[in-house]
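Structure incoming, see below.
Complex shown without one protein chain; remaining protein chains in place.
When the chains are written out, they are named A, B and C in that same order, and each has its own residue count from 1.
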Amino acid sequence: MVTMDDYGQYDTAWCPGCGNHAILEAVKRALVSSQLKPSKILFVSGIGQAAKAPHYLNANLFNGLHGRSLPVATGAKLANPDLVVVVESGDGCNYGEGGNHLLAAIRRNIDLTLLVHNNQIYGLTKGQASPTSGEGFVTKAQPDGMMLSPFNPVAVATAMKASFVARGFSGNTDQLSDLISQAINHRGFALVDILQPCVSFNKVNTYAWYKERCKPLPQEYDPTSHETALKVAFEWEDHIPIGLIYKNDRPSYEERIPALRGGPLIQRTVDRKRLHNIMEGYF
Amino acid sequence: MVTMDDYGQYDTAWCPGCGNHAILEAVKRALVSSQLKPSKILFVSGIGQAAKAPHYLNANLFNGLHGRSLPVATGAKLANPDLVVVVESGDGCNYGEGGNHLLAAIRRNIDLTLLVHNNQIYGLTKGQASPTSGEGFVTKAQPDGMMLSPFNPVAVATAMKASFVARGFSGNTDQLSDLISQAINHRGFALVDILQPCVSFNKVNTYAWYKERCKPLPQEYDPTSHETALKVAFEWEDHIPIGLIYKNDRPSYEERIPALRGGPLIQRTVDRKRLHNIMEGYF
Amino acid sequence: MEKESLNILIGGEAGGGLVTIGQILAKSLVRKGYSILVTQDYQSRIRGGHNTFGIRVGIEKILAPKESIDLLIALNEETVWLHKEELSHGGRVIVDGAYCIGDIVCVEVPFSQLADKRYVNTAALGVACSLLGLDEILVATALKDYIGKKITEVVETNLDVLSKAYRWGGDQSPSVSIKLKPVSKPEKRLMINGNEAIALGAFSAGVKFCAFYPMTPATSIVMYLIAHAKGMGIVVEQAEDEIAAINMAIGASFAGASSMLATSGGGFALMTEGVSLAAMTETPIVIVVAQRPGPATGLPTRTEQGDLEFVLHSGHGEFPRAVFAPGSIEECFDLTRRAFELSERYQGPVFLLTDQYLADSYRAVDTFDIKNLPQFGPSDVAKVSDTPYNRYQITESGISPRLLPGLTQHLVVADSDEHTGDGHITENLSVRKQMVEKRLRKGRGILEEVIPPERSGEARPDLLIVSWGSSRGAVQEAASMLRGEGLSVSILHFSQVWPLQPSQFLNTLHEAREVVCVEGNATGQFSRLIGREIGFQIPKRVLRYDGLPITPEYIRLQIKKIGTRGK
Partner (left out) sequence: MEKESLNILIGGEAGGGLVTIGQILAKSLVRKGYSILVTQDYQSRIRGGHNTFGIRVGIEKILAPKESIDLLIALNEETVWLHKEELSHGGRVIVDGAYCIGDIVCVEVPFSQLADKRYVNTAALGVACSLLGLDEILVATALKDYIGKKITEVVETNLDVLSKAYRWGGDQSPSVSIKLKPVSKPEKRLMINGNEAIALGAFSAGVKFCAFYPMTPATSIVMYLIAHAKGMGIVVEQAEDEIAAINMAIGASFAGASSMLATSGGGFALMTEGVSLAAMTETPIVIVVAQRPGPATGLPTRTEQGDLEFVLHSGHGEFPRAVFAPGSIEECFDLTRRAFELSERYQGPVFLLTDQYLADSYRAVDTFDIKNLPQFGPSDVAKVSDTPYNRYQITESGISPRLLPGLTQHLVVADSDEHTGDGHITENLSVRKQMVEKRLRKGRGILEEVIPPERSGEARPDLLIVSWGSSRGAVQEAASMLRGEGLSVSILHFSQVWPLQPSQFLNTLHEAREVVCVEGNATGQFSRLIGREIGFQIPKRVLRYDGLPITPEYIRLQIKKIGTRGK
């Protein structure tokens, strides 16, 4: 029996009131509800406030560079598909610096869970606009307001037919931890975009702002319809749907790779006979 | 009067039969039909077969790094919005190495025209799969067939509400040069994804393959409906719609920037008085 | 007794307002005519943790930070515990009565009586300023200047608290006060830090475009630019990543806008391909690399001089460059201007290597001279006739005539591939050879203009200290200390670390009985560079790589440890 205690309790470097606290809690609950042992999980994170999260629970962890957690996770999963790999980082990490890796991860459909703490701001570097910041959002770096259209990760992932696209909210930890469980259990690439207040730098998209708008999808919502999902994915402003928005069952990448059929790479030894034959080919 | 002669005629380094020849021709025709003088245009390209194109016509040119033409073009446009800036490169450049810049350029909606020579292959490096290669596509680098889902630039750009999204085909130069003209005249970011055979390395998506499938959108098609466009954007396989798929009139980025209202940056001198006042602020 | 100089340290949690009161106190001191030097030590978090804001203040010019604390302003208990060993003889602590510890001299302030929890910092400021003997009006004005323009209620409460605290401070016995000797003829000076000086330098050099992706400790340079972008008519673009940033800057510069970048090690790593592109296309570009301890993310908010070799060799292929390393606020301003000048003249990448310590260090400086604003820029360079225009014409100096696209009838073509004179791609291998040589010839010009290292102290000293960049002041003070102890010490300090012109300093090195190099890194990168360039090896090194700035005392102690053959 895996319990919350297995995942420990740590002091964090986050501001009091920050949405990250609730997300951390939801993650731990999801791991416990999935009965995953800490030693079987690998967290991979980038750099930012969100990316510190896996330091505050017990698990294997590779805390790499800003924006580059998806490729690290991809490599680790390919090396050892037995690992449950969860990527956790901010909106800046995944939709800004790491945007190209998000596109590729969706296309690969490798079995990773990506948890994006989306506070619509660069928190750790003190409040510049992030790719998800709303149009007109004013910061020190955007004194005339944000002029780029916000990146809608749910819409893009759905348009790309990612195999699991969900949106959660740090203020609804029950649903959130359920979404995270589902994402971890999903075979293939699972994106959970998690809306989260940053009390220090985002004075627009506050807890109350989200609370008012974030509404769980109705029970009867069918996430397997791409057409419906494409509509729901664009909802924002006054009503922000949260829940599992789109899902399909494309085969996951690592299952398709011939070389992985013989078991995890890390267990192989060099096949000397075959190597000899390859060499013979050069005669 | 600008004529075809103003754009010159050059030997190319492309294979005979390559779709690039027709695209070059279509570009020149579009420039002539828009009556643009060579000295007013800046081409920016990356590295690859496609990226060589602007060397074969008369215009200003910055032929930069693989995958990085969009940011160079963005910088140039911001420095001097009087320039007509056209970016020309391959599918590898723009959807692979440069994927993150494509997302940002769409969000910025800066007034650039992006011509992507999409041959669904890395040509110059001798035939590895590109982001747009079809699932199952076999190359030396993908002996078991491509396992990533192809990137659909038209669908992603439409989902992101890019302000001008078109698809052309090198085998339909009339339509293509018209699309390019429209793209150049469009204020804001304009993507023209151009399907193009690579006779040397792509033996699947040949001229005949495209010819059979690429069908111009009907006259009455309305590119201003996002809903319709989102449907059309996903058509592929047996029927590939070509033409202007989606369009809106979001304001273009450089028009919104306060500092640019005083004219191109390159014409400014340092305002000594203001600088003095700024310094006074540190007393 | 009135003091000539003091070392004040404010300590507390991030978000607890210590930077605010630090700034106000420092500003008040500067306005009173004192010299100051601020050192900021903070963690990579927004709230909590332990941060400090150190102000060394005095009548004479302050050169470097100092360890021993004369006045500790402790906004929480942790601060007392962490810094009590550093208190100087007679040093005291302003602290809530509850947190005082037996063996230190406390000014026990009843904060809860003076202010609401949120204003404890202001109360501490008031008490401190009153003990320091600064007029309340001076401090109140600085306070208003700092937070005033925002919300009046907050300002008023702050002023109230300040007054209360002053009154409380005035009620204490005079033995508690630690007054500074007044400055006889106070001069009007700027309080400015390294990053602000770089931004000002850039404005005065005519910067027109900057692209960035936020990265500590470089971000604030860009924030200062943004604050004045509209007014100064420049564009500062937040890019999707650092690769985009450098390519945007290159594009803007190609089109004619003087461009700059500011980043730190990891962000710079992503720019190295672009550095090579700027070199190949001969596009001017100024890159500020604000160093912090690596490898990788390292210690994002601390200081180091660990990226010299990386910057010096960044970018594939071979091409000339210049690297400046300011050692003072004034040099931040001057060398930024110089960097723009050189990059425009030699049409390529020029670097400014600074670090967190210098970036965040406020000092009092005379106003910068902006009467004489040089207008470099591509227009000067182009003397092109009507004949076909060759952007990359082979010349004796290596510098080719530079036109801007769209402004003349000439077509401007640049290529990242090897190219012919007209900028078009070529595979002609003899052209290749000529182009390599042409590009490298620009390095000769750069070398001729190199800023010589600063030599101070007597000729043929027993000990010559070699240093570069931000440690300049610390080395100067350390040298004074050592001289005071009877050692014959001179200094050779480099503010331009590349290229090196041996004739400017080889003799100085040879003439010293002993040479020690001081660097903020673990491998002695600059000493090795000198070894490589002029064959003079400096095995004795004072190195620091724990994330803290090099201080005079640190240097003094290390030099004692290494041992010198001096008398």
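Operating definition for what follows: a residue touches a chain if its C-beta (ideal position, glycine included) is under 8 Å from a C-beta of that chain, and two chains touch if they have at least 3 such contacts.
No experiment lies behind these values; they were computed from the predicted model shown.
For the chain that is not shown, the touched chains among those present are A, B, C, taking the whole complex.
Only one of A:I47, A:A129 or A:L148 touches the absent chain when the whole complex is considered: A:I47.
Taking the complete complex into account, A:N58 is the one of A:N20, A:N58 or A:N202 that touches the chain left out.
Looking at C:Y34, C:F212 or C:F319, the residue that reaches the missing chain in the full complex is C:F319. Residue positions on chain C in contact with the hidden chain: 43-44, 49, 243, 264-266, 268-270, 272-273, 275-277, 279-281, 293-300, 302, 304, 306-307, 309-310, 312-319, 415-418, 427, 429-430, 432-433, 436-437, 440, 521-523, 525, 528-529, 531-533, 535-537, 545-548, in rising order. For chain B, the list of residues touching the undisplayed chain reads 13-16, 47, 49, 64-67, 96-97, 99, 122-126, 128-129, 131, 140-144, 200-201. The chain not displayed touches chain A at residues 38-40, 42, 44, 47, 52, 55, 58-65, 68, 70-80, 82-83, 100-101, 103-104, 257-260, 262, 265-266, 268-272, 274-276, 278-279, 282-283.
By our rule, only the chains that are shown with their structure count from here on.
In this assembly, C is the chain whose CA centroid lies farthest from the centroid of chain B. Per-chain CA centroids place chain A at a distance of 31 Å from chain B. With centres defined as mean CA coordinates, chain C is found 41 Å away from chain B. Centroid to centroid, with C-alpha atoms defining each point, chain A and chain C lie 37 Å apart. Listed for chain B are residues 100, 103-104, 257-258, each touching two or more other chains.
Chain C has residues 230, 240-241 in contact with two or more other chains.
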